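One protein chain is absent from this view; the other protein chains keep their places.
Order of writing sets the chain letters: A and B. Residues in each chain are counted from 1.
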Amino acid sequence: MNRRKFLGAMGVAGLGVAGAEKVLAAEDGVTGASVKDVKGLPDSYAVLFDVTRCIGCRQCEDACNYEQHLPEPDVDFFDTGVFQQIRRTDWKTYTVVNQYDDKPPGAGDLYRKIQCMHCLEPACAHSCFVKAFAKRHDGAVTYDPNVCVGCRYCMMACPFNIPAYEYHIALDPLVTKCTFCEHRLKDDREPACVEICPTGAMYFSTREEVLKEARVRVVNNPDKYQSHIYGEHEMGGTNWIYISGVPFEDVGMRMDLGTRAAGDYTSGALGGVPLIASFWPVLLVGAYAISKRREKIAKEERDSFVSQIIAEAGPEAGRRLAERLSRSETLDKAAIEEEVRKALNEAAAKTEREDH
Amino acid sequence: MEFYTMLEFDIFTKNWAYIFMGVAVITMLGWWLFLTGQDEE
Partner (left out) sequence: MSNHNHHDTGQSPWITPFNVIAGLIVLMGIYLTYLRFTGGLAAVTNLDDYYPWGIWISFDLLCGVALAAGGYTTAAACYIFGIKKYHAAVRPAVLTAFLGYALVVFALHYDVGQPWRLAYPIFVQQGTTSVLFEVGLCVFLYLTVLFLEWLPAPLEWLKLKRVRNIVIKLTLVLTVFGVILSTMHQSSLGALYLILPSKMHPLWFSSHLPIYFFVSSMFAGLSMVIFESTLSHRYYHNKMDKEHLEGTPHVTFGFAKAAAWIMAGYFFIKLFGVVLNDNWGYLPTFYGFIFSLEMLGFVALPAFLYAKGVRDKNVKLIKWTAVLAVFGIIFNRFNVSLVAYNYHLPSELKYFPALAEIGVTIFVVTVGLILFKLISTRMPIFYEHPDFKGSH
């Protein structure tokens, strides 16, 4: 954390932008950021989904399909047969209601709606290498189809398995996901799924208000609700908040995601990249210089031995020795001395032969 | 700069980081040439 804070301070101080409002990270529920100078989005829109109130009528799925001009569903929205299996979002479904076994038996079936959680610090946006995703200040995580390359790293990164892909389209497939009805948010209207819900299972307001409402319900009905507000801190916090009467795992929600935003996991590695770019040249060119220097010293030693031989045994022996040494890969002193001794012996033998 | 999310902060700082990485690599190359420019072979 210290390093991040330091970097944050550097960023602000270095560019002379003072007065950024200090908001303590993750403690007030408005930001998942671990950088101090991030303001957070307390006024962004959010939705509270109350698992105890959902009856599985699937009207939200219908409304979403209509509002987003999605293709005809495979199965009619009034058909409860779909509850036989757990479904997920796909290219023609931005939201899905699943049925879970009642616990304890007889307490009534449980239903939970799935859609994009609209993370405060979205993994999809952090992982996108063309910035196709944006976290809007009204809370929506939006997608720009005009730059998407289709690498699908967003789908890898999303801890909630939300983005889907048009695998069946040959040339211009896109990633699909819930838009938080961003066109409606712009007019301060709730998303279509919230509007149509007949049981009030969803409550739409600012994130601050939604968290307050969640706390009120949980605190006033301790026997009815789990004492956990899902999405307040999960993966740095989300703009869709869940409360439930049963453990969240029982309605298919992972409790082991942790509170760190997805981007936080990669910041260490990405922070190391500039280090490599700026310090590797030092080490590599340093190693090169050392090996060059060693070569130079070896060459000087070789040359001095060669001239010594020329002085003692004549130019011809010196020339042959120099040639042999230049082919030799071993430049250490012992080897050179060995070569010198051999050359001297040869020269001596030759002189002897010439003498006779 | 004002940052509302860590994502905005990261985009801003990483953009500059990449620019300065380019600056660092090119400067290091020039610096090495300057440093060894008067060396005798």
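To be clear about the criterion, a contact is a pair of C-beta atoms (placed from the backbone, for glycine too) under 8 Å apart; a residue touches a chain by one contact, two chains touch by 3 or more.
Because the structure is a prediction, the values reported are computed rather than measured.
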item: Sole residue of A:Lys186, A:Lys224 or A:Lys292 that reaches the chain not shown, by the stated touch rule; value: A:Lys292
item: Of A:His126, A:Arg184, A:Arg217 or A:His233, the one touching the omitted chain in the full complex; value: A:His126
item: Identified contact with the non-displayed chain, of A:Val82, A:Ala262 or A:Ala322; value: A:Ala262
item: Residues in chain A touching the chain absent from view; value: 88-90, 123, 125-132, 147-153, 155-157, 159, 161, 163-174, 254, 256-258, 262-263, 265-266, 268-270, 272-273, 276-277, 280-281, 284-285, 287-288, 291-292, 294-295, 329
item: Missing-partner contacts on chain B, residue numbers; value: 7, 10-11, 14-15, 17-18, 25, 29
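Criterion: only the chains that are shown with their structure count from here on.
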item: Mean-CA-position distance for chain B and chain A (Å); value: 23
item: Footprint of chain B on chain A - complex, ascending; value: 7-8, 11-12, 15, 17, 20, 31-35, 37-41, 120-122, 125-126, 131, 135, 137, 236, 261, 263-264, 267, 270, 273-274, 277-278, 281-282, 285
item: Chain B - residues contacting chain A, complex; value: 1-14, 17, 20-21, 24-25, 28-29, 32
